[in-house]
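Only one structure is covered here, and it is reproduced in the block below.
Just one protein chain is left out here, and the rest sit where they should.
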Amino acid sequence: MRECDCSKKRKDRSPEEYKSLINRLNRISGQINGIKKMVEESAYCTDILIQVSAVNSALNSFNKALLSEHIRTCVADNIREGDDEIVEELVETLRKLMK
Amino acid sequence: MRECDCSKKRKDRSPEEYKSLINRLNRISGQINGIKKMVEESAYCTDILIQVSAVNSALNSFNKALLSEHIRTCVADNIREGDDEIVEELVETLRKLMK
Amino acid sequence: MRECDCSKKRKDRSPEEYKSLINRLNRISGQINGIKKMVEESAYCTDILIQVSAVNSALNSFNKALLSEHIRTCVADNIREGDDEIVEELVETLRKLMK
Partner (left out) sequence: MRECDCSKKRKDRSPEEYKSLINRLNRISGQINGIKKMVEESAYCTDILIQVSAVNSALNSFNKALLSEHIRTCVADNIREGDDEIVEELVETLRKLMK
């Protein structure tokens, strides 16, 4: 049993990064609500498919932004400080993302 | 201003399909909210990346379900009735989805 | 040993489609050989990664072209002739392609 969550890794983000990530997620939430409304109003299939595809692109951009900052900060800092565990962690994460 | 939406194609879905699509979208909305909360609580980058990846998969499944029903109903019906425009429309949509 | 290939579905393609598909595959073969040469000459990792990504795009374009003709001919023809098995076959194929 895990005794505490203290061991969980956290990341303090700059106010700019934080704001940008939250803004992106708010926009994506809005897009999902828009798609729900389309389904409720019996929108045509291909119109919905294209909107869903747009959300996938937005999530992909979100992930690129987050991953870029992760590499610039967490990864680079930890390697500099001699903590190489983060290398395998990054490799593993990329393997999951590049399915 | 668009003068009329009448020309817009619509699709009446079965109650089962409608419910299933809305349920999927509600779950995806919940996932996006969960990711927002993770960012607010300074969650670690790779934990967020994996969750975003899960939403991409869920949206992909949503699109597969919608596209399957589209082909089984709209596409098959229109071809049977001699309306071949839907063939090029499907080809065009798939080209956009398979980027 | 397979006793008979007669049951296998085949597709006679127009000379134009045939030539275009073979040309695409020849170009893709050339790209793979180019990547092999890069590895043999100790090319830098990111240079190779980008080339592999280009081959993925070329294969994707090949698949889009093949799928488009499949829908325009096999799928549309079979549905017109009342053979609806092809509908589920297309749905199944798209599910595999949209992983």
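Think of it as A, B and C in the order they're written, each chain with its own count starting at 1.
What we mean here is this: a contact is a pair of C-beta atoms (placed from the backbone, for glycine too) under 8 Å apart; a residue touches a chain by one contact, two chains touch by 3 or more.
From a predicted model like this one, the values you see are computed outputs, not experimental measurements.
*Asks:* Which displayed chains make contact with the chain that has been left out?
*Replies:* Hidden chain, whole complex, touched shown chains: A, C.
*Asks:* Touching the missing chain, which residues of chain C?
*Replies:* Answer for chain C: residues 8-13, 18, 21-22, 25-26, 28-29, 32-33, 35-36, 39-50, 52-53, 55-56, 59-60, 62-63, 66-67, 69-70, 74, 89-90, 93, 96-97, 99 touch the chain left out.
*Asks:* Can you list, in ascending order, the chain A residues touching the missing chain?
*Replies:* Against the missing chain, chain A presents residues 60, 63-64, 67-68, 71-72, 75-76, 79-80, 84, 87-88, 90-91, 94-95, 97-99.
Note that in this section only the chains that are shown with their structure count from here on.
*Asks:* I'd like the Å distance between the centres of chain A and chain B, where a centre is the mean of that chain's Cα atoms.
*Replies:* 20
*Asks:* From the C-alpha centre of chain A to that of chain C, how far is it in Å?
*Replies:* 32
*Asks:* Rounded to a whole Å, what is the gap between the Cα centroids of chain B and chain C?
*Replies:* 25
*Asks:* Which parts of chain B, given as residue numbers and ranges, touch two or more other chains?
*Replies:* Expected reply: 60, 63, 67, 90, 97, 99.
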